[in-house]
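One structure is given below, encoded as structure tokens.
For this depiction, one protein chain was excluded, whereas all remaining protein chains were kept in their positions.
Now for chain A:
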């Protein structure tokens, strides 16, 4: 045993950033905004209005009219424009006021805050940059081949408000090997991270813990191969290959978020399952529902931790942990001006976690849990038998 004494370690909660990340942020499934109505979206401590013009192109503006502050999300779509419910000022997707029906002319300065939009994989994205740069189309998340075709089930899309946490808590998971055992009930048998440019990736193989019942990562009958990449600060594509009793299914899980304040965010996740060949529609839908349910459970497991934990700017690590400091250094690039991005924030970094010791310990712990449960079970059986005899 070590005789060295050190001082008690302080938790540095740190100070949250004074801005929101630069990059593409996903607002949800594009078609849900195409119902001819204005939609309200909370993001970046703002209210945004999103609507489709007559050609179906989606637009996003600040939600308050620059005239007298009317709430555009309660307005009406008129032609290509969003009309304010207060005085009917008409705003175009380019951020300019196009018409004031009761006025001789529109003031030249009638411009509002506009967010450039793009669509990928059937989802709507907006570009956010506190510096006001033009949208960088080169770093839009990639198109996922065939995902919008009949080869996959349609996106099953879900939204959850998270309060009391900065969205960096969610990002930290990318480098967090051990939480998969404790929070998601799976053995992460191999774990690797690569950060490069605007992407951060986690490669993981895992298998479910047999002592925790079924659901999510924790089903004892399933092994997972997972590749999960953040494209920018807020949108992750997770390619999953789930082997359930020898039956392999490809699942795509989208994990994205919109920061709503420095201590809250809206988590969104979507699931599409590659339809296994030779199965009827009903079975395919059943499988898709099960995966949606189980990965949804996985997020709720994280949420319970986030809602109660403290922010930590100085995590204390052991050698089995992933590269959380390097991940945060990568994430930092989205919170500084483009001119201030340091090479080390975007330089390629590879990290292979040694999971050997952890898995040895975990296997033993699970075996002990199962043994104890069997013993309790047989004691309970004996007691039941004794009671029946009496």
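The working rule: a residue touches a chain if its C-beta (ideal position, glycine included) is under 8 Å from a C-beta of that chain, and two chains touch if they have at least 3 such contacts; residues count from 1.
The definition used in the following text is that contacts and distances are computed from a predicted model.
The subunit not displayed here is recorded in UniProt as "Ferredoxin", chosen from "Ferredoxin", "Glutamate synthase", "Bifunctional protein PyrR" or "Cytochrome bo(3) ubiquinol oxidase subunit 3".
Only one of A:8, A:108, A:134 or A:316 touches the absent chain when the whole complex is considered: A:316. Of the candidate positions A:307, A:347 or A:365, contact with the hidden chain is made by A:347. Across A:39, A:66, A:168 or A:275, the residue that sits in touch with the chain not pictured is A:168. Touch with the hidden chain on the side of chain A covers residues 10, 12-19, 168, 192, 194, 196, 199, 201, 203, 227, 229, 313-314, 316-319, 321, 323, 325-326, 328-329, 332, 335-336, 340, 343-344, 347-356.
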